[in-house]
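Left out: one protein chain. Kept in place: all the others.
Letters A and B name the chains as they come in the text, with residue numbers starting at 1 for each one.
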Amino acid sequence: MAVTAKPLSGPAAGLSERDDPGEHLMLDPRPRGEMNSLVMESMHATSWRFWAVTALLVLVVAVCLVAAWGYLIANGLGVSGANRPSYWEMFLVNTVFWIGIAHAGTFVSALLRVLKVEFRRPFTRAAELMTAFALINVGLSVFMHLGRVWLFYWLIPYPNERGLWPNFHSPLAWDFLAISTYLVASTMYLILPLIPDVAMARDRSTGWRKLLYRILAVGFRGTESEWVHLKTAMNIFAFTVLPIMFTVSTIVSWDFAMASNRPGWSSSIFGPYFVVGAVHSGIGAVVMVLYVIRKTMKSMNYFIRIEHFDALGKLMLVMSILWAYFFFNDYMVPWYGGDAFAKALQKFIESGPLSWILFTVVLCNAVIPWLTLWNKKIRRFPGALFVIGLLINVGMWFERYMIIPLSLTINRMPFTWRIYVPKVEIPLTVGTIALFILLYMVASRLIPLVPVWEVQEGQMMHSLRKVGKAMATSTTEIE
Amino acid sequence: MPTNSEQPQAKWGMVIDQDLCTGCQACVTACAMENNISFVGEEDAGYGRSMQWMRIERFWTGSYPEVTTGFQPMLCQQCGEAPCEPVCPVYASVHSESEQINVQVYNRCVGTRYCANNCPYQVREFNWRDYPRPEPLNNQLNPDVTVRRRGVMEKCTFCVQRIRRGEDQAAAEGREVLDGEVLPACAQACPANAITFGQLDDPQSRVSQMARSERGYKQLEDLGTLPRVTYLKGGSSHGGNG
Partner (left out) sequence: MAETITLLALFEDLEPAAEGIERLHTLGLADEQINVISGIPVMERILGRPKQHSKIPLLALAGAVGGAGLGLFFAYGTPLLFPVYVGGQGLLPVPPAIIVVTELALLGLLVFTFLGVFFESYLPAYGPLDYVPGISDGKIAVLFSCPAGERKKFVEALTASGAESVKPAEAQKL
């Protein structure tokens, strides 16, 4: 900590190379001023590639999101692929998918903080940004599926001259409350630990940046009382955001489970199944984002190291196993149960014309992680983890596709069975992905991506001590 | 006030005799004319976007040469415990306490389509587009019924405009509504008299008596939706098909 940092790893600490691969961020402290410079550098450095990609994304967002959505609003949902019986289409798939991505941030930032898992320290903010931007996409996707989107505000509970309130029997009303709560909570949870870092940026900036950071830092200095209030609040947030994460995913799953006469949707396991699925895709997305940050942003390879990919890879494997457990539960009971329509639905999913979707889901979510993530070499190769994370997200997107439009195809009125073919949903999906990446790229140059104060705090807590003939890492609790 | 434990008292109800139905679709046509239903065109209809409030489902049974057809007119069952009602976030699908039917409030609908997903009979229609009515087709519009725009859900209302007119007429004349006085368009048009309509809370009305027939059954009864439509099907021994 501070200026007189004594390196705890590497040859300077008196360790041979065999003892210490020199890979632990927490054991490799640098002076705070130097770490601050690294972070400020990575914010300021923009190559021509950055601007080229940004320009391309702006174009994609303009065409695939803004123009396509305008077309949808002007012409009605007929330009989408929804029909009877698939009244809910890819927009709902995207909604659930983006909620899953949002869970990435909450999982990493809140759960790992509560469990005092130290390797989370450098990337909590990167993950929290994912949550914030993913939730924006959730809102957009929900709006896209509305028939009369210009009247969306009727879902907001407010006193009005019509004397009408939303229907709180409806899972969609709970959805509105839950997603709003999650969005507000995640934004606040992003802002709180950001304040000290913005104060640091304020101290090191000039021009328009200094003005921006001065405003955002709200005069934070680091006095004892400011820290105690901030830390108390962050503790409360970490513990409270977790039940919010669980309730949001559960409530979204109840959009489907409450349609209890639909075969395939009448499943009491949907709550935990969706929570686990969301975290599963979320961790895959965190790995993808961290890979891109490490590869493309200057100086980020000090903060984001192989050890982080290794640890996240293990988490991915655990979540994959959990997901497979819930998936099998959801599959096994109707398979055994004998309801003719549930059986017809399973037959359609397994051997109908779209059975490749089920194959993709199982392959990407279970088979590939199980075949690869147990291997330390693969886990420590960030490129491989990027690919696996990408495949997991593809698999989870198709899993939601399987649950929503595909399951809607088979219902209790065989005369209405018909396959759903997406139309305008495809460019709109691409548009939301482009928006997410664009927002992230802009944010990465405007706010410090690594919570340096938390990294330094962690480094201060770690030390090496001699146990017998070996050097062991020890962590103190200085809370 | 009804709760889960009490059976809502039915009022308006319908009986459809499948043994008499010939699948002629006169009811479908009459319903479309009476209720200003849009013409969606061949492509949209083929893709599952037809907006027939009453549809005739045709089923083939057996194999050549012993093939028989069965016709099943399917319309909104006006469930007593309608699954489409609790799920609408803006109260656009609500229960009419006085008529004991499910009413769709067009002005309130924002088009989330949850009600349609939750309907086990799949009888709710969505306005996917604004379907044009070029001159002079607009002259055929029924002034008693709203014209719906895109983004709004609609479904069979038991011709609630005719029910209202009948009740207003009876109230003006200071009497009760007579049995058979109110006829929805489908019942009026059916050449085989397969559709009977009336008040189920009057045990002597024709519809109540027919609903008690031994041939009577309700669609998807095990779901507990308490539908107001009773189907009569006895098969070949009762003059029907198969």
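In this section, a residue touches a chain if its C-beta (ideal position, glycine included) is under 8 Å from a C-beta of that chain, and two chains touch if they have at least 3 such contacts.
Since this is a predicted model, take the numbers as computed values, not measurements.
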Sort through A:50, A:152 or A:220 and give me the one touching the missing partner chain. A:220
Check each of A:26, A:43, A:138 or A:178 against the chain that is not shown and name the one that touches it. A:178
Missing-chain contact among A:149, A:269 or A:460 belongs to A:460
In the whole complex, of B:48, B:73 or B:86, the residue touching the missing chain would be B:86
Can you list where subunit B touches the absent chain? 1-4, 8, 80-88, 91, 93-95, 97, 226
Would you write out the residues of subunit A that touch the absent chain, in ascending order? 1-4, 31-33, 36, 157, 163-169, 173-174, 177-178, 180-181, 184-185, 188-189, 191-192, 196, 199-200, 202-204, 214, 217-233, 236-237, 240-241, 243-244, 247, 251, 453, 456-457, 460, 478-479
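Here, only the chains that are shown with their structure count from here on.
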Let me have the rounded angstrom distance from the C-alpha centre of subunit A over to the C-alpha centre of subunit B, please. 45
Under the touch definition given earlier, write down the residues of subunit B that touch subunit A in their complex. 44, 47-49, 55, 57-59, 72, 74, 83, 86-91, 108-114, 116-118, 120-122, 125-130, 150-153, 220, 223
Complex contacts: residues of subunit A adjacent to subunit B: 75-79, 82-85, 87-88, 145-149, 151-152, 154-155, 164-167, 169-173, 175-176, 255, 258-262, 408, 411-413, 415-416, 418, 421
